[in-house]
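With one protein chain held back, the other chains of the complex are shown just where they sit.
Letters A and B name the chains as they come in the text, with residue numbers starting at 1 for each one.
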Amino acid sequence: MSGPIVAQLGGAPGITVLRNKDLLGIADLTTDEISLILDTAEAMQEIGSRDVKKVPALRGKTIVNLFFEPSTRTRTSFEIAEKRLSADTLNIASTSSSATKGETLADTALNLEAMRPDMIVLRHASSGACHLLSRLCHAGIINAGDGMHEHPTQALLDAFTIREQKKRLADLKVTIVGDLLHSRVLRSNVHLLTRMGAEVWVCGPPTLMPTEITRFGVRATSSIDDAVADADVIMLLRIQLERMQGTLFPSLREYFNVFGMTEARLRLAKPDVMIMHPGPINRGVEIASEVADGPYSVILEQVANGVAIRMAVLYLLAGGPAHETAA
Amino acid sequence: MSVIMDEDRIARTLTRISHEIVERNRGVEDLALVGVRTRGVHLSVRLARILKEITGQDVPNGALDITLYRDDLMRQVVGPQPLVRRTEIPFSIDDRKILLVDDVLYTGRTTRAALDALIDFGRPLAIQLVVLVDRGHRELPIKADYVGKNLPTSAKGSVQVCLRESDDRDEVILREGDAA
Partner (left out) sequence: MKRLLRGGRVVDPVNGIDGVQDLLLDGDRIAAVGRDLPVDGSTVVDIPQGVVVCPGLIDMHVHLREPGQEHKETVATGVASAVAGGFTAVACMPNTIPVNDNANVTSLILTKAVAANLARVYPIGAVSRASKGELLADIAELKEAGCVAITDDGHPVATALLLRRAMEYAGMFGMPVIEHCEDDSLKGDGVAHEGYHAAALGLRGIPGACEALGVERGVLLSELTGSAFHVAHMSARASLRAVRRGKEAGIRVTCEVAPHHFTLTDEMLASPMSYDTNTKMNPPLREAEDRDAMLSGIADGSVDAIATDHAPHHYDEKNVEFDKAPFGIVGLETAVSLSLDRLVHAGVIRLPRLIELLSVNPARILGVSGGSLSVGAPADVTVLAPELSVRIEADQLRSRSKNTPFNGWQLRGGVAATFVGGRLVYVNADAGLSV
């Protein structure tokens, strides 16, 4: 009778706070911190099922969503998360900001800082932009995607989605296929999954593979069949059309033929395989429509879980006394 | 440090409280238990069991996590921060009399947070507060409806409730002085 109320998925981690004021990347998180975020997200998930989807945890906190790259999905996900925690949100999109008047990121940051926001969620086209902001601002910085570097909340929601269904991350075969070279989602996922004990395979043409990729603790192959054989999870990454012009591969058609996730390839994986994609999907390029819409796809669950994960991250960074902004 | 209540005493106290609940509410119709995590949940589960023995009826049971409802003063407590856990109230609280269950009533701030949380869940007919120990030193105008034991304490002292579901025994311990 006490079962569902008292039982806790994942067990209690050894810690209850994050060490840093920012979330710049998975590379900076310990396994305990990753578990803490995932466990906290579970509690946050429940809030989304209530009638009144709001808790006062971040009441009075100001959070700025500073997005230099267009994004509907990630930005609205953060915004919903912030509002559910009762924070005051401010959305600044690059086209309307002074960036178009030539203001540097450093100056934008200092101007914002003068208004004392508690947290800044930054998405930017340059790798390392969040590190720069973190050095200049007292506010906690959450990386919503910086160039080709990391997209930590995406990897966290991916892990959360996997854990929800598979009840663990360790010893799962997770295969990631696509434009590995330019993908920040790849780097974050590789850090997180290898750290949590998964067996990670990456697959793509050599032209789309980062240098020394195996040094990140993954198996790398250009054979899609080897990559998906007995996979528990298959993650597809978006192929950008512009890369074709960069002579990285000859055509979308060829990419789909060699690497596209089709129903036939799906059958090589485990019978309960999960198909994931950070979105937006290119139907017929990295993934066949039937697979995207099929029963193995958890693409929409990923989106839903994004809000819970972002609530967890926001709460852990902004919600406690350990992170009252200094001076 | 001294043991204020042992296993036997706790059990009899919960039985006594259960009877009080039945008497005051003239039965368990429209009642629901909501325990405040974590030990309040263990207590509410035990109360549900005793109420079933007494009345033969099931009283719905839920678990409330108030971490996200703490006020500033509670957030500044020095010491390990609590982990946020799931709230699970698998029934509608509308038009019910909610028995809010917690282990220790002290400043009243936890109860205030719990009331805020419950109001977000719906419109209960009434909320009654059940606590195992009331140690005084209220900072808000909060009063318990059912008290296991009134225990006057000094501000420096601490009251620790151990329950076998999460600790290894049933015991209420009072520690006077500075050491925790």
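FYI, a contact is a pair of C-beta atoms (placed from the backbone, for glycine too) under 8 Å apart; a residue touches a chain by one contact, two chains touch by 3 or more.
Owing to the predicted nature of the structure, the values given are computational and were not obtained by experimental measurement.
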{"item": "Contacts of the hidden chain among displayed chains", "value": "A"}
{"item": "Residue of A:L132, A:L192 or A:L208 touching the missing chain in the full complex", "value": "A:L132"}
{"item": "Full-complex contact with the absent chain, from A:K21, A:K61, A:H124 or A:R310", "value": "A:H124"}
{"item": "Hidden-chain contact residue, picked from the options A:E79, A:E150 or A:D179", "value": "A:E150"}
{"item": "Sole residue of A:P117, A:P210 or A:G319 that reaches the chain not shown, by the stated touch rule", "value": "A:P210"}
{"item": "Those residues of chain A which, in the complete complex, touch the missing chain", "value": "27, 104-106, 124, 126-129, 131-132, 146-150, 184, 187, 210-213, 215-216"}
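Everything that follows uses one rule, which is that only the chains that are shown with their structure count from here on.
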{"item": "Separation of chain A from chain B, taking each centre as the mean of its C-alpha atoms, in whole Å", "value": "38"}
{"item": "Residue ranges of chain A touching chain B (in the complex, touch as defined)", "value": "1-2, 4-6, 8, 12-13, 16-17, 36, 39-40, 42-47, 50-52, 54-57, 85, 312, 315, 319-322"}
{"item": "Partner chain A, residues of chain B touching it in the complex", "value": "35, 41-42, 45, 48-49, 61-63, 65, 67-70, 75-77, 80-88, 90, 116-117, 120-122, 165"}
